[in-house]
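In this view, the complex is presented without one of its protein chains, the others remaining in place.
Each chain carries a letter (A and B) given by its place in the written order, and its residues are counted from 1.
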Amino acid sequence: MKRFMDLADFERDEVVDLLALAQRLKDHPQPDVLAGKVLGLLFLNPSLRTLASFQAAMSRLGGSSFVITPGQGTWNFELKDGGVMDGAAAEHVREAIPVLASYCDALGIRAFAAGRSLADDLGEKQFKLMSSLCDKPLVNLESAANHPCQALADWKTLDDLGVPRRGRFVLSWVNHPRALPLAVPAATVHMAAQRGMDVVVLRPAGFALPDAVMEQAGRAAAASGGSVTETSERDTALAGAHVLYAKEWGSPIHYGDGEAEAELRRGLADWCVTEPWFRTAQQDCHLMHCLPVRRNVAVADHVLDGRRSRVVAGAANRMTVQMAVLHRMLATS
Amino acid sequence: MKRFMDLADFERDEVVDLLALAQRLKDHPQPDVLAGKVLGLLFLNPSLRTLASFQAAMSRLGGSSFVITPGQGTWNFELKDGGVMDGAAAEHVREAIPVLASYCDALGIRAFAAGRSLADDLGEKQFKLMSSLCDKPLVNLESAANHPCQALADWKTLDDLGVPRRGRFVLSWVNHPRALPLAVPAATVHMAAQRGMDVVVLRPAGFALPDAVMEQAGRAAAASGGSVTETSERDTALAGAHVLYAKEWGSPIHYGDGEAEAELRRGLADWCVTEPWFRTAQQDCHLMHCLPVRRNVAVADHVLDGRRSRVVAGAANRMTVQMAVLHRMLATS
Partner (left out) sequence: MKRFMDLADFERDEVVDLLALAQRLKDHPQPDVLAGKVLGLLFLNPSLRTLASFQAAMSRLGGSSFVITPGQGTWNFELKDGGVMDGAAAEHVREAIPVLASYCDALGIRAFAAGRSLADDLGEKQFKLMSSLCDKPLVNLESAANHPCQALADWKTLDDLGVPRRGRFVLSWVNHPRALPLAVPAATVHMAAQRGMDVVVLRPAGFALPDAVMEQAGRAAAASGGSVTETSERDTALAGAHVLYAKEWGSPIHYGDGEAEAELRRGLADWCVTEPWFRTAQQDCHLMHCLPVRRNVAVADHVLDGRRSRVVAGAANRMTVQMAVLHRMLATS
């Protein structure tokens, strides 16, 4: 495996195989399999789980890692082409990426959406540039419109929980103080569709996911026997649901316009998950969230601390599945 | 060992055993004993020695480590319960701690005093919450009112120097531009008392350590055959002293009130250790300090650079004793 950029790059069976490898590595550790291998981790944006779980994953396979954080110990990088670099950015990714790649056996990059042009971000303009500059195996640690490590971990969490392949998966918009990127919702709706689930996107007016995201998920559903629909009716969406996956995202129709977005969000404070949300769901409907979650803004304390929450188990799976990704990329035997 | 939170949690003999293990590991390295083990290090406050010495200690035992620093590459954490998280903190420790614990075999946490309520800080309100959220072995890298790794290193330094068990140990308040936490003075007075020393706390008016700290140290002294007293008379305190342990701390009577504290501190600039401080002490009385030390504010250059200073040797012992703590927690053989 040379690239781990998007679950959509893999057939459903390939994802299933990768998850099986993850479970095998958990059951039967291979503590020396990546001895001498080095993973570079480049974070253009903050991280908690991704940083810790990748460093721990490399260690548990016998390898090691280094971390570069522009703006924190390293100068800022330029991503725009053709400009006169007389501003804050001291180095262009056209130099930085191939240089870092030369020091490691695989490189992971996190680069959130630029947040100006929806088309550029959905088209992964920045990440495609960075990918083209890296001649080593490359892992997407969250790009403008994708987060395949999160999606793979969530798939494993669904399997671990015994959620039926054709179970009902509700991805719901929840409240947040500001507009967040589309990476996780886009990756999540596709993942659940690719798994074969009946996926419902629940969101208030103005927060429908972009057509391109819904269409790609629809194609995955068609191939796997699932379905993808959307609604703004909470009880309808959650009727019979096995999983409520809560996530914050910014309005695509006011992309890059923070004020208009905030105006649209005003009055949506009740899009904070509470127990009554589950009244039409399966009795043991699970609550998932990729974290970080703002308590009592996106999800209420009593839900996060209650019987439905799978947020910690889901995050723990990040390390588990990433060990499989690294193994596929770097293990020679 | 599942928790290393406070030397007061251990019998004197247990501490002596731990120090013996530290010396054995120094004399006879075990470079593979923690192969495959991962230590997570979470720093909610800055660090130099703790960060470097724990990472080096894990390496020297064959393990590895990762570092998470909220505010530097990771978003800020919320520690308060029940609030609406619409401010700067993007993640609550109720999620962050168990997730980090899931990636590592032991977790170390540094969280200085909140500095608002003396009772909350002495009661370790924050650290008890974080400890309750961690199902892996946990090391206190300095909490609101404790710093057991520092105390353990200091005990070893006293042993290395041949300071008698019943020697005279003077913990003296020294000057600093602002109020510092009580963690090190509280840990130090207890450590010296538990070792069995005659402990004198020397401090100006208004800087007496809280009763709870003095009482706990008194109980340790009673059990070990030492004593704990306090005074504001320098020559009296230091008469016959084997060790002067200099430390800065904020006034407990103006806890959380920076202005009143600064007013009280005005005129205390002579609480900067100089050679005349030692006129009544043992001829070879040692100067100790946990570092960082502000030169010519807390201790004068000529003392730090002179024959009495043991500050570097003391800091070097941090790695030595922490290897023993990690070995007790994580070695399976």
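Definition applied: a residue touches a chain if its C-beta (ideal position, glycine included) is under 8 Å from a C-beta of that chain, and two chains touch if they have at least 3 such contacts.
Just so it is clear, the structure is predicted and the values come from calculations on it, not from any experiment.
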Item to check | From A:His92, A:Arg219 or A:Arg328, residue that would touch the chain that is not displayed | outcome: A:His92
Checklist entry - Among A:Ala8, A:Val33, A:Ala52 or A:Ile68, which residue is in contact with the omitted chain in the full complex? => result A:Ile68
Item to check | Footprint left on chain A by the chain that the document does not show | outcome: 35-36, 38, 40, 63-64, 66, 68, 72-75, 78, 81-86, 90-92, 94-96, 98-100, 102-104
Checklist outcome for this item: It is residues of chain B that touch the chain not shown, namely 29, 31, 43, 46-49, 51-53, 55-56, 59-60, 62, 64, 67, 69, 72, 177, 291-297, 301, 304-305, 311-312, 315-316, 319
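We adopt the following convention: only the chains that are shown with their structure count from here on.
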Item to check | For chain A paired with chain B, centre-to-centre distance based on mean C-alpha positions, whole Å | outcome: 40
